[in-house]
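Missing here: one protein chain of the complex. Every other protein chain is in place.
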Amino acid sequence: MLKLYIKRFIQNKFALWGISFIFILSSLALFSPFIVPYAPLEQNLLERLQSPSILHLLGTDDLGRDLFSRLIYGSRISLTVGFVAVSIATLFGTFIGLVSGYFGKWIDSTLMRIVDILLCFPTFFLILMVIAFLEPNILNVMIVIGFTSWTGLARLVRGETLSFKEREFILAAKSLGLSTPKILFFHLLPNVSAPILVSATLGVGNAILIESSLSFLGLGVQPPIPSWGNILTTGKDYIHFAWWLSLFPGLCILFTVLAFNLLGEGLRDILDPRSQN
Amino acid sequence: MASNWIRRLFIILYTGVTFTACKQNNNPQLQSSSSLPAYDDTFIESSIGDASYLNPVLASDSASSSINGMVFNGLVKYNAQIQLVGDLAEKWEISKDGLVFTFYLRKNVKWHDGQAFTAEDVLYTFERLIDPEVKTPHSSSYEKVKKVELLDPYTLRILYKEPYVPALESWGIGIIPKHIFKGAKGKEFNEHPANKKPIGTGPYIFKEWRVDEKIALEANPKYFDGRPHIAKYVFRIIPDNAVEFLELRNKSIDTMVLTPDQYHAYPEFFEEYKKYRFPRAAYTYLGFNLNHPIFKEKLVRLALAHALQKKELVQAVLLGMGQSATGPFLPLSWSFNSEVKDFEYNPKLSKQMLQEAGWQDLNQDGILEKDGKNFEFTLMTNQGNKMRALTAEIIQEQLKKVGIKMNIRIVEWSTFIKNFIDKKNFEAIILGWALSPDPDIYNIWHSSQKKDGQYNFVSYQNLEVDALLEEGRKTFDQQKRKEIYRKVHGLVHDDIPYIFLFYPDFLPVVQERFVGPKVVALSSFGFGWNFDKWFVPKNKVRYPLITAQ
Partner (left out) sequence: MASYLFKRLLTLLPLLLGITFLTFLIMQLAPGKPTDLITDLNAKMSLEAKQKLTKLYGLDRPWPIQYWEWLKRLSKFDFGKSFKDDRPVIHKILERLPATLLLNFLSLSLIFTLAILIGMTAAAKKGALFDKLTTLFVYLGFSIPTFWLALLLMILFGLKIGLLPISGLRSLNFEELNFLQKAWDMLQHLLLPVSVMALTGLAALARYTRSSMLEVLHQDYIRTARAKGLKEREVIFKHAFKNALIPIITLLGLMLPELIGGSFIFETIFAYPGMGRLGFEAIMSRDYPVLMGIGTMVAFLTLLGNLLADMLYALADPRIRYK
């Protein structure tokens, strides 16, 4: 089985490209202290808004900080925002979906009504409101994105759970007297893990994008902490006379989100039991 | 009007663009016939936000104030030299004890709908300002009024409970028409449709308001101070600064207030525009919570004052387009004390002082300690103000050099005020004050103003300053007042409740076809002070009126 997946993976160019990009990016983020030529917060006011050169590969920002170093460090922040938000959403959505689908009855209908209500809300409106009211900082940004983007997954997991819960292996587990949590997490969960994995992969990209949109409205990760979103927002104000300040963070976001999406899309194909060859 | 000014000035740092028309009787110089002033063309301005109430009694935001300033007049206004002169009032008298003001109104003034303006309108405006049900943010300026009496349709007398010098300035507020509001009170007044379709006495007549798009005005041909030349005024709403600048480069707006970086951008961006630069009546400061265990000690504050390099701040944040500050007044104003010497930048001295205060780096980690605790604090500022965020980031680096660890926390405005400023729940802050032409700063520095939600949120207390501020509000003699406020300047500087950082420059550009923009003392409070006297020469009109002229 695993062999088949690996074979499919290698055949899927998009997924391969996505995972390679993400791998390289994660290594850069992990080892950023050893890579960056300058400290990301180190100011050099005499060298503000320098265009790209040998000294500063991608130029400098409005405080003379090295853009390359900031983007490398920013990858840490942006990836963290993406992963943490997605972890929250995945844990929460999976749990709600499993519980809702497995227990059914009033638990199911209550939870699904809540999901319905949340789905009628424009997520971004909700996020904006909560963050503005709490206080925009990196922690709140991650938590709020996480807690507002679990609904789709919950529905998905619920549907899958419903289709599995009357199957023989679950009924057998029940008759053996296994505890409910055991059935849920050791027997049901593995069977619904494929769509969860796909949704989580797509979610990371989405969270990075949401953070940049929040930054545009001034409610994302706050400076001086460099996130790609707030570097791009700063760059936006300089777009007329310092093109590099918006171009590079823009491309960082673009390629990273693209990589996660292509990987997610690839995973969907690869893990889909119906897809042939 | 004056009161509007002040209101607007407090917000000016956030919104940027403000133009008002204050009136002045200087005839534009006439040149050859083709360049004669035309009664034509349109002036297009932009703003980040839309207006709220087109009613000077209710409005407090800068967008509304810009429009109200063109549609309404006050009894008095400031002239180019920042002296109060008559506007709707022809002249006035103030009794010796300062308790009785008598205003003699102009007799030839008509509202835009043709009705005559009388003292009844002034009385009505006043009644709404003190009406407890009216949502006016301006009421406190009129709390000291005992009574307003009408002597005849064009004369009124205002009695005060105690002498209050800024009272005269407060009568610069726009006067609203009683007949339009039909005597509406309270809630009815707050919700009156005329708040969206104002009728005033000013140089421009309200024409149209398309929410979140634009507000359009037209010249008032019967304006008592002379028909304005520029036939139309359009106030466009563009919420993003980068887009606003794009529109400027595209020549689709006629004016904009630039950021220092934009001011220094490629000259070809400003083809057809004239750039201006002059001091703006506002300062940015770093304020300490004086109840904080570390900052209670004056020596520590002094050490910090010596550790900050204001020159570098002005250079980096404003690209040199500003001036370092020493106190709560504008250098141009008569209340400014030029003998106050700024703290010299001297990190060595600073470190020495900190050591004297018990702060030493014993564990060699680069951060000073005292009793085993690091010198670490959090500086807060509001979100959405790039200048302040930059300032904070630079100060962070400067303080690092003397061994102080400063964290930055940027909080959204409303939360910042409610949770941190009002409750005095901060260690240090960066904020700004806009200055009004009158130097009365009682509300900020008097020790009685320390309650939650009041403006002495740093908890400053100096009995000598208290006494001076009380006296300053009651002293009508300008020479004596000057001495009082100069003393205040020196005392506040020496006590270091704030580190006064800098005065940013005002950097407007105006399309070159407009003749009349002039930089005078009053410009610091608003560049469009004489807008109703601006004109475009006939051969340069860009948007000719289609209707027959």
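The letters A and B name the chains in turn, as written, and every chain counts its residues from 1.
Keep in mind that, in the parts below, contacts are C-beta pairs under 8 Å (C-beta built on N, C-alpha and C of every residue); 3 or more make two chains touch, one makes a residue touch a chain.
Not measured: the values here are computed from a predicted model.
Engineer: Which of B:Lys110, B:Lys135, B:Arg157 or B:Lys518 touches the chain that is not shown?
Structural biologist: B:Lys135
Engineer: Would you mind spotting which of B:Leu105, B:Ile175, B:Ala219 or B:Ile237 touches the chain that isn't drawn?
Structural biologist: The missing chain is touched by B:Ile237.
Engineer: Have a look at B:Tyr124, B:Tyr204, B:Tyr285 or B:Trp433 and name the one touching the chain we're not showing.
Structural biologist: Checking each option in B:Tyr124, B:Tyr204, B:Tyr285 or B:Trp433, the one touching the absent chain turns out to be B:Trp433.
Engineer: Residue-wise, where is chain A in contact with the chain that is not depicted?
Structural biologist: The list for chain A reads 13-14, 113-114, 116-126, 128-130, 132-134, 205, 209, 212-213, 216-217, 229, 232, 236, 239, 246, 250, 253-258, 261-262, 265, 274.
Engineer: If you put the missing chain back, which residues of chain B would it touch?
Structural biologist: Residues 3, 6-7, 10, 42, 44, 49, 52-53, 58, 60-61, 132-133, 135, 137-141, 143, 190-191, 195-196, 210-214, 234, 236-240, 242-243, 246-247, 249-250, 252, 412-415, 417-419, 421-422, 431, 433, 436, 441, 443-444, 451, 453-455, 543, 546 of chain B touch the chain that is not shown.
In this section, only the chains that are shown with their structure count from here on.
Engineer: Need the CA-centroid distance for the pair chain A / chain B, whole Å please.
Structural biologist: Averaging C-alpha atoms per chain gives centres 44 Å apart.
Engineer: Within the complex, which stretch of chain B touches chain A?
Structural biologist: Those in contact with chain A are residues 241-242, 245-246, 249, 259, 261-262, 265-266, 269, 312, 315-316, 383-384, 386, 389-390, 393-394, 396-397, 408-412, 415.
Engineer: Across the complex, what residues on chain A touch chain B?
Structural biologist: Going through chain A, the ones touching chain B are 41, 43, 45, 48-49, 62-63, 132-133, 135-137, 218-219, 222-224, 236-241.
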